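Every protein chain except one is present and positioned as in the full complex.
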Amino acid sequence: MKDTTDPAVPIIRVRNLRRDFKVGARGRGRGVLRAVNDASFDVMPGETLGVVGESGSGKSTIGRMLVGLLPASGGEIELFGETITGPLGKRALARVRHRLQFVFQDPHAAMNPRMRISDIIAEPIDIQGGWSRKARADRVSELLDLVGLSAQFADRFPHEFSGGQRQRIVIARALALDPDFIVCDEAVAALDVSMQAQVINLLMDLQDRLGLSYLFIAHDLAVVRAVSTRIAVLYAGEIVELSGKSALYEDPRHPYTQALLAAIPRPEVGVRKPPIRGEVPSMLNRPAGCALCPRCPSAFDRCKTEAPALREVAPGHSVACHLYDGA
Amino acid sequence: MTDATVPPAAARAPLSPGAARRRILMRRLWRHRSFRLGAVILLVIVLMALAAPLLSNGEPTKMNLRARFAPPSADFIFGADNFGRDIFTRVLYGARISLWIGFASAMLAAAGGALVGLASAWYRRLDGVIMRIMDALLAFPAILLAIGINAALGPQVSSVIIALAAAYVPRMARIVRAAALVVRELDYVDAARVSGASAGRIIFRHILPNCLAPLIVSLTFVFAYAILAEAALSFLGIGPPPPQPSWGNIIAEGRDYSVEAWWIMLFPGLAISLAALGTNLLGDGLRDVLDPRLKIEA
Amino acid sequence: MPRLIAFRIAQAIPVMFVVAVLTFLLMHMLPGDPATLIAGDMADQDAIAQVRRDLGLDRPVLAQLWLWITNLAQGDFGKSLMLNQPVAEAVWERLPVTLSLALVAFVITIPVGIVLGVVAAVWRDTWVDSAVMFLALIGVSVPNFWIAILSVILFSVTLGWLPSSGYVPMGTDFWRWLASLIQPATVLALFQIGYLARMTRSAMLDVLDQDYIRTARAKGVSPRKTILKHAFRNTLMQVVTVSGYILSLLIGGSVVIEQIFAMPGIGRLLVQAIMARDYPVVQGTMLMLGFAFVFINIVIDLIYAYVDPRVRYD
Partner (left out) sequence: MLQVENLSVDFRVDSGWIRSVDEVSFALDAQSTLGIVGESGSGKSVTALSILRLHARRNTRMTGRIVFDGEDLLAMPERRLHEMRGRDIAMIFQDPMHSLNPVLTIGDQIGETLRIHQGLNRAAAEKAAAGLLDMVRIPDAKRRVTDFPHQLSGGMRQRVMIAMAIACRPRLLIADEPTTALDVTVQAQILDLLRDLREEIGMAVILISHDLGLVAEFAERVLVMYAGELVEDAPARNIFEAPAHPYSEGLLKAIPSADVDMHRLYAIPGRIPDPGDRPPGCNFAPRCALAQPACSATPPALDTLAPGHRIRCPVRLAAREPAA
């Protein structure tokens, strides 16, 4: 199947993706929270699309919808040519499931504490079925080796490993069926700096060796810069800027992206710009205009009433902001 | 990439990891004072119940009119009752019935509660209906529900077991459901879902094994409650029918003579207390070691 | 708040319905034919058939269920066979006895249980903790009917301090009412005191482990005030949630205690009815008690919503 992948055709196509959550305790008013609104993007073979945003930006929700952990409320997701949203989505997902995987944030919660490492890594194999014992055991050793762990760990239990080692095991499990696309949801956020670098390097090595594509979700802009080819910046459930890596960091257009970059603590001593004010609003009562408007230093009248659409301002660089409407 | 060193914790354990894990757990349990005391008490009671024919005269229902109301002595160490039956023998044989009822109803309640709780936690659509039914059952104090069910089924050992089990199913179900709701949100369940695992695999391989700690802890507490409840039911005359001895009905029979022949009711009462005490101690130890966050509730 | 009350009541209706159906089903699992029982040993076939028709037992189960529910909706809980009296009336007459007993026990349980639990938690791992927890353990391990008998032998028979049986209505004489209740209520409370003390201790230890306790210490709040103000209030929150369960256990336990102290309450009625196979009374009593607990739980929920700011505001 892998051979059929055309480098110019996206393996993932997302169009107008939307996700609503019902919120509110029972016996009180219920509201609808739009966690993801009108998101559209592609992922090309072999690339890493970084998705950055603060808490509540909807970044994890997108990742979960892509692998079928959450149903979409609207819009379309196409994986390897199969549309997994809509009435026939379940069947379609079953056909491409072996080509998708997910790596979680918390390596402590990502493994069943009562299972051996070999059974954890081989779980996708066991679910798929049809493997001989020998083939299964060989594959487990091969996978452990691939992520830089000794094959003698196979019989151990998760609690015997450190955070960095656990994350390697989680990655090994994700690779079990030789997928083409992996969603990494804050995959290094829970790790210490020295472990974080090891795991990032591992992910990038694996990408080079196996031709993987990643959707790399993170809140840390520096980490995203290190791993991504292209980057989508999310704010309040919407993609506000989507561009190639260098353009985004060297020439950020959206006021929110600019604020995020300015907020990163840096050792340089000197006068800093005052940080952007306010916090991410509750998406329960989404304002009519641009979601950033109440916090935005450049907001003008139109921002209050009209939500900006994502449009291309330079080749491969799109921004959702009224400042660039003239351009 | 040179992370491939053997972790020190494992390096020190010469056994296979699974066995080592169990051994560590057992060692921690055994170091727990209450667990140790409770285990010893229960073990002694169970062994005595099993060895009843060897330790006593072996005839719990044999009457001996000459020995009526015999006080505790060398011949009758716990005394004799109004029919001259040996109380010691009756208490030992009563232990068999009382412990069996407690054990069987606790196990049944745990199994039923686990199934209901897991179903409720996994199939969210069923949750509302199941939990309303459980709420309705919980509306009755366990002893009342047991009385009602037992009244309906008639006075036999099996109906006491069913009645007590049914009375504790909703409580067990709530505990399992609460634990399962936490586990189902964990990443390893999502990992299994991403790989296309069936509901059965997720529930029985991932969720159930990780809900066992609260289940086992509440199982012990329910065992203690069930022993007490069985005694209360027997005392009210709706337990296992006489002349078969159970701890509760020995007390009930001795009640009329409680002032003159106090020994009839004193010793079975002590036996109940000791059995419940042992179980509760055991449960406290299990809770502290297996599931320290669990509140005492069952 | 009014919205919450309305919601909780609305939520209780299906539960009450299920309670009604359950009690109905319970009585339909009965071995033997109620009609034969009711008509008596001497009755001939015609008489039995007549009874069956009268009770509607010849109709399909669903029709009977419907009849049972519609009767209930009109406040008709059926008629007692042994007392020749409507069930609702029989229960109503005996309610004050059971309620008095359970409430006095409740009033004893709550403060004693909480204080013991807090004391044990504060002096954690000292001899105070061990002693209190040992007492609590005894409380949850000793059968209360057995303690009741021992207590009667000691306080009533030997010392003659308290009446050994009977119940004096509050209206007759408050002090004699209290004297008649103090022994049974205390015995009844023992188990719950042990339960509550154990529960309070673990809740308190849990709270003392929380970050906000560390915050309080960091700003110089004295240990006494940390416990009384910061820890105790949060512990109380958890205690409120089990208080309904405790009241329910107390009412359940009163069935047994009423037997021993010969108190004419609902529990005694229930046991008598079971012995006499007076099924309408068994059914009706169970049902009314079930409804009572649904009601208690609503009240507890509302109290909880009132004391916990996280629920009170939104």
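Labels A, B and C are assigned to the chains in the order they are written; within every chain, residues are numbered from 1.
Heads up, the rule we're going with is that contacts are C-beta pairs under 8 Å (C-beta built on N, C-alpha and C of every residue); 3 or more make two chains touch, one makes a residue touch a chain.
None of these values were measured; they are calculated from a predicted model.
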item	value
Of A:145, A:251, A:279 or A:325, the residue in touch with the unshown chain	A:279
Candidate in contact with the missing chain, chosen from A:147, A:226 or A:291	A:226
Residue touching the undisplayed chain, where the options are A:92, A:121, A:143 or A:259	A:259
Interface with the unshown chain - residue positions in chain A	54-55, 162, 164-165, 192-198, 200-201, 204, 219-223, 225-226, 245-246, 249, 259-269, 272, 274-277, 279-280
Absent-chain interface as seen on chain C, which is shown	124-125, 210-212, 214-223, 229-230, 233-234, 237, 307-310, 313
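Just so it is clear, only the chains that are shown with their structure count from here on.
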item	value
Distance-maximising chain from chain B - centres being C-alpha averages	A
Chain centre separation in whole Å, for chain C relative to chain B (CA means)	22
Centroid spacing, where centroids are CA-atom means, of chain A and chain C in whole angstrom	53
Length of the line joining the C-alpha centres of chain A and chain B, rounded to whole Å	48
Touching two or more other chains - residue numbers and ranges from chain A	none
Of all residues in chain B, the ones touching two or more other chains	none
Chain A - residues contacting chain B, complex	64, 67-69, 94, 97, 100-102, 104-106, 109-116, 120, 123-124, 127-128, 148-150, 152, 155-157, 160-162, 164-165, 168, 170, 173, 177, 198, 201-202
Touching residues on chain C, where the partner in the complex is chain B	14-16, 18-19, 22-23, 26-27, 29-31, 137-138, 140-146, 149-150, 152-153, 157, 195, 198-199, 202-203, 206, 238, 242, 245, 248-249, 251-253, 255-256, 259-260, 270-271, 274-275, 282, 286, 289-291, 293-294, 297
Chain A partner contacts - residues on chain B that touch it in the complex	1-4, 6-7, 9-10, 16-18, 21, 186-188, 190-198, 201, 205-206, 209-210
